[in-house]
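All protein chains of the complex are present and in place, except for one that has been dropped.
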């Protein structure tokens, strides 16, 4: 259980790092939504390992196949199933991991929960699991765009980027940063100076057999008002769940976030001011949501990622039969997941937004 | 939509600050769970306004009535409905708010979403909404206790407390702090020195017509392994959603959280060491979850609350027809929600844990 | 579990024949739907015992109270909670039933499932449980009406009636029968001749300490095309579930139903013919659904109800400790549930239709 996300635009993801492949089934894509295989593949390529020297060098082509639900490049109303075959199966490469628990990985907890475990590549806990999310998110982006256009509303623009790697923090103008800026650097940090320092830190970590944490920041501009379903499915609650469901995440904050907890109400409240489009807020400590519902201001939030658990330095651990041992990891690994996390964040944001876009529809109909 | 929480222990809450009352319907309470009206009332009393001079002075008795689902003080298997009547209705007290949008409240977004609004007391966006959650959480605590005992497992112990108010931070030994320590202070901060300073800050804020943000920290000891449902319903993802669904929350972090994003893998990874109970971690940066599943270590997380939006200083805002105006709030308000937030956090944690306790059951049965 | 019905217009019902009351919480009622307390009460009065000499003579007033979710007689977007207090509690009246299992009642299965049982009045298995459904269905009828009008579509017209009591079968023109015709007879059979014979049979059964089964037939005219969600949530599948979830039901058939299983394709297929409104079918063996989706023809279906399990003749049974005994029921009972079943069927149909009306919305938006 737990592999379905969304209420009205619903994805069921499946697949592990070993086995036949990974994929997603989308139920609830509005009929006639344009489905562009190239756009889906493009999003998958963004999350793929081996894009740059900064990320893991495994060669995964991750070609997506649409198995159902699309007729003449449009959603038919039937479930959209997508499949990416696994290639790099060499499960022998994982034999040395069979009898021990890697620190801060899911080896131990999967064993404790299921009493059975896919050793190769981490199984379902592998980041490869996110392929289904990214493919689903790409379709969600198309729904978001075409539904907004059909309702003659601005199309929400989702932009996520690497905001920090360890203590290196980017300075980015949230009101202007575009996806092209993000994509112009291997780090997916649109601040060139910070990006250069992040690159150096990541390469040093790789050489040193270590790994680095960081944060992703996201903004959604052109947000409509009225998205979010109190009291439990508040927009920020669904975003928080979406983000904390991504591998390696440890925190989420929206608007003022933890810094807001150190403020007083007089400083924190966002005054309303008149505008041609109705009331807008002079500041945005709320991060675009009030009472769980979007207020039309930009959504602004930040996600914390821990350093990759796989490091090549020797580590203390225990075997599956409970004996102390030392693990010296072999092989390629990603010293910093942040650049590849950006398209995952984009995808999850799109999934949350489309779901709430659809859920708000009934409230717009009656006089 | 959005007023149901949980998959297998499911609560549907309802009710506003005005109208007939507030309440909850619980579906999925295991048959024969002991239901103790006094314990439920006790949890409700903890969240009630007017408990101390630190919180709002309205007199709400909030007596809960169990309407169904209980026979001889045990759950009958039928839905458990609970009702708390509203008393303090005086909706005239809110007339001056009818035609404007209070900054950083949900007035504007409810209007934008629903095109209709309960003026009195904030309606569904009032913290009074949380009564249903707290009543549901009290029943969840009973399930957690009795189900663990029936399975001869330790009973998870949930302790939440006020960790900071603005820049005043508590020092608390997470491995020992008990609910009695928390309850021994009006602030619900178990560090007496910090509690004294928080009290002073809150009273100053009240005098000054201002309000204060802060954080709640929570720990769950005696956690079993194996709770959490990858990939979307990870334990931390459901906790994040639960916390961000509470009014006034702006952030959530588990284990190392945002600080973890500044660390390297070598420092962050939690080494496994042998123990009589199987592998345990030497450190707990993970916060008790790995791969979305509890690893038996204490759950540790923190929640950010913004300062209360209601302040009595004059504020810039707009009327419902879009004209700039100034709001000078009247009446009683809570200058700091943190002390009352503690039982709400406890309740939501209990709801998440019971749901995952039940969801893990099928995995324990086959050889 | 199992007390929630619907995906997008969702009711959670609660309550037993004993205890504080019975009720419903509606989540997902579109904002600004007119909510008419009198209309809700009217539907409840239709299902109430004691309306006529044909049904049980207990005096239950069943006054409904709306506790939340309504502002100025319109849905506010928040959950709508409704409560009907229990009155006639006299649980002593049930003492003689405490230690035995009434045949064809739920006494034994509730004990087997929950290990605990509400003796008084059958608890949750009492037909009193349906009050929440009928109240929810009344709101669904309002959504159906106002949403259709807002979309300038005809309003689906739901008419159910008593089609047979034992072997007495009504002859009714399905294309014309109106709710007023149904309500004009105590039996809720709009064929006066059959109604008279049914009345006689029911009175004979009462005198004789026996009870009678029968069928309810329903038609929905002015159906739009396109409602129903293949492959599992076909319109007829959701109707079947709705009907079989009602107490005492044993069967459901749509269109040609079981008779259709004796036909050949040449006779059964519904030829399409042109019309000003697009293709229509010359016959309606399909019962208004093809491939799980409404085709614009009238929905036509039939529901079988078993004879009431409570009879006053002596019956063979066993005690709760497994000894053979004889039950001689006392007190008032309903010798035929059919007349009171009609408003329950109406309510469930309305709930199913509104849910599918809302679910079809996203498919209507894109060019």
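Each chain carries a letter (A, B and C) given by its place in the written order, and its residues are counted from 1.
Here is the rule we use: a contact is a pair of C-beta atoms (placed from the backbone, for glycine too) under 8 Å apart; a residue touches a chain by one contact, two chains touch by 3 or more.
Since the model is a prediction, treat every value here as computed from it, not as a measurement.
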Among C:26, C:304 or C:350, residue touching the chain not depicted: C:304
Selected from A:16, A:62, A:253 or A:346 as touching the chain missing from the view: A:16
Subunit C residues touching the omitted chain (full complex): 1-5, 7, 13, 101, 103-106, 108-110, 112-115, 124-125, 129, 164, 166-167, 205, 209-215, 225-234, 236-245, 247, 249-258, 260-274, 278-279, 281-282, 285-287, 289-296, 304-311, 313, 315-318, 322-324, 335, 359-360, 363
Hidden partner chain, residues of subunit B it touches: 8, 28, 30-33, 77-78, 146-147, 150-151, 230, 358, 361-363, 365-367
Residues in subunit A touching the chain absent from view: 1-4, 8, 10, 12-16, 19-23, 25, 27-28, 31-32, 65-72, 74-81, 83, 110, 113-118, 123-124
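FYI, only the chains that are shown with their structure count from here on.
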Cα-centroid distance, subunit B relative to subunit C, in whole angstrom: 39
Inter-chain centre distance, subunit A versus subunit C - centres from mean C-alpha coordinates, in Å: 45
Centroid distance [mean C-alpha coordinates] between subunit B and subunit A, Å: 26
Residue list for subunit A, restricted to those that touch at least two other chains: 230, 363
